[in-house]
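With one protein chain held back, the other chains of the complex are shown just where they sit.
By letter and in written order, the chains are A and B; residue numbering begins at 1 in each of them.
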Amino acid sequence: MAIQFENFSYAYPNSGIVLDDITLTIPRGSFSVITGPSSAGKTSLALAIAGVVPHYFGGRQAGTVRVGNVVTAQSNMGELAEQVGTVLADYESQLVALTVAEEVAFGLETSGLNRSQIAELVSQALAMVGLTGLEEREVAALSGGQKQRLAIAAVLVTEPEILVLDEPASALDPEGAAGIYELLYNLNCQGKTIVVVEHQLERVLPYASQVMVLQAGCLKFAGSLKQTLAFMWQQPDLKLGVPPLWAVKLTLEEQTGLVFEGWKTAEQAASELNKLLPTCEEGVAKSA
Amino acid sequence: MPDILLDMKKVMFAYNSGGQALAGVDFAVEAGAFAAIVGRNGSGKTTLTRMAMSLIKPASGTISFGGQDTAKLTPADMARSIGYVFQNPDRQIFRDTVAKEVAYGPEQLAFTPEEINQSVAWALRVTGLTELAGSFPRLLSRGQKQKVAIASAIAMRPKMLILDEPTSGQDPWDAQNLMELLTELNQQGITILLVTHDMELIAKYVDRVTVLDSGNKVFDGKPSELFNGNHTINAWGLLPPTTVALGRQLAGITADNAEELIKQVTTVINRRKEDHA
Partner (left out) sequence: MPKLAPLTKLILTAAVSVWALFIPTLSGLVALACGQILLLLLYRPTGKQVKAVGVLLIFAGFLAVIQCVFGSSLEFSLMSGLKMFAMSEVFVFLLATTRLQDLTAALVSQCRIPYEYAFMFTSALRFVPDFLEESKAVREAQACRGYVFRGNPLKRLMDYVAIVEPLVLRAISRSETMAMSLELRGFGRRGQRQFTSDVAIRGCDYAAMALMLVLTIFLAVVRLGVY
């Protein structure tokens, strides 16, 4: 099921407008990235998918947000939670149980399943995130990366179609960040729609199918990775958000007039550029 | 030859839970340097800086700052010389205006009221927070809070700033802002020591980088040397900046930063176009 924003605007209670007339579609099965400078409304947009905005905070709203056929304002957070699994930026505070297995089982406690059925689903969810065998470990004893994975497993266990994550890699080192995004990509390949808020775009370079840029509450651009980065490159105040690899690509395109493919990794870039560069012998002959 | 400001010799440390955090490391920072320590989590980099601040004491080895042995000093004593900026400013902000928050450090160090006012005004000006002086710090953005933490540190007039992962969790705009601030502070004479994972920033801003791996110092020198391909940085849990990694894979290109790379590649491509024309 796709997610649709139609002229959606929102303001928190006692506060100014934080999202202004957003119209966009997040296709089913996409790996969508919400990016932009801080305080752009990225978190609010992500929370609108799960219905946190407006159900949890109240506030004023205009327009609609549709998840599948359901209009979020006419549903409630519990119902939407069946389709949308949300991992908040402060994922540590999202973990409420004492052990890993209990945390994952928490979402299934009122599902009507019996204990062994729940245990089976728990171990499947843990396997999906790479935490197999840690059922009895205490939550407080996990590392940051493990807690992040646990938070993901805990929302996966109810089998939502859509996963929304707010800055999933912000507290992790580069290895940890790469690991989490690989995991999310695997889930994407298994059919889940992934929506992440991320401002370090190099982390999502190999995976993103759609990127949306928010600035001061407005949707400035939405499109494929290639289109969006080209757009950001042209805006002086969004230029910094373009990852270094693409900064090189776009500058080279400007200066040579060539057009390159959408580079997902440095290796891909190198193999394309090497076809245009002379071999060693040629180079030596010319400089001689 | 610039003076050595922070001098750590043969420091060793082991945690109670076992495993050696630091195995006899020599580490020195010169006055006026813009230096960084890198390494994977658990390599000992944060242990080293915490030791410099006397938050933990070495099991053996000596540490001196400005020529003075710090063995008997506490972190509050060290606050006069080193401003330590932690990763999470929410763990220290508690007053209701930015100006009062920044004044906390100078007050604890018993500055006179005029000194406090001057230091706070200067710190707010340098960090660009003067307009926010009356704001409630808890409602500021992450980048702004980080600046409040830095202002709080420099208001104590330290000779050196140590920052633990200052750009972690920040967007590229705030991170750039922060690094420019640190460069400005460095130019004003404050020695900067960063603990970070961000290789791009190191390549761009830092003069000197030290790499720790499993409690040992494995590299100490310029960023360009670190990334020149002669070192097995992957084994240390590090990745070179993307443009450096790209440059290394391109035939006939030697570049250690983006500008160089673009210049060389453009020249070659344009030259080939002319030749083929």
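One rule holds in what follows: a residue touches a chain if its C-beta (ideal position, glycine included) is under 8 Å from a C-beta of that chain, and two chains touch if they have at least 3 such contacts.
Note that this is a predicted model, so its numbers are computed, not measured.
From the options A:105, A:126, A:187 or A:212, the residue with contact to the unseen chain in the full assembly is A:105. Contact with the chain not shown here comes from a single listed residue; of B:74, B:188, B:232 or B:267, that residue is B:74.
In the complete assembly, the contact with the undisplayed chain comes from B:92, out of B:41, B:64 or B:92. Although one chain is not drawn, its touching partners on subunit B can still be listed: residues 53, 55, 74-76, 78-80, 83-84, 86, 88, 90-94, 104-105, 107-109, 138, 152-153, 156.
Taking the complete complex into account, residues 50, 52, 55-56, 77-78, 81-82, 86, 88, 90, 92-99, 101-102, 105-115, 118-119, 139-141, 154-155, 158 of subunit A touch the chain not shown.
Criterion: only the chains that are shown with their structure count from here on.
Per-chain Cα centroids separate subunit A from subunit B by 29 Å. Interface residues of subunit A facing subunit B in the complex, by the touch rule stated above, are 37-39, 167, 170-171, 173-176, 199-200, 202, 237, 240-241, 243-245, 247-248, 251-252, 255-256, 258, 266-267, 269-270, 273-274, 276-280, 283, 286. Against subunit A, in their complex, subunit B makes its touches with residues 40-41, 141-143, 168-174, 176, 197, 200, 237, 239, 241-243, 245-246, 249-253, 258, 261-262, 265-266, 268-273.
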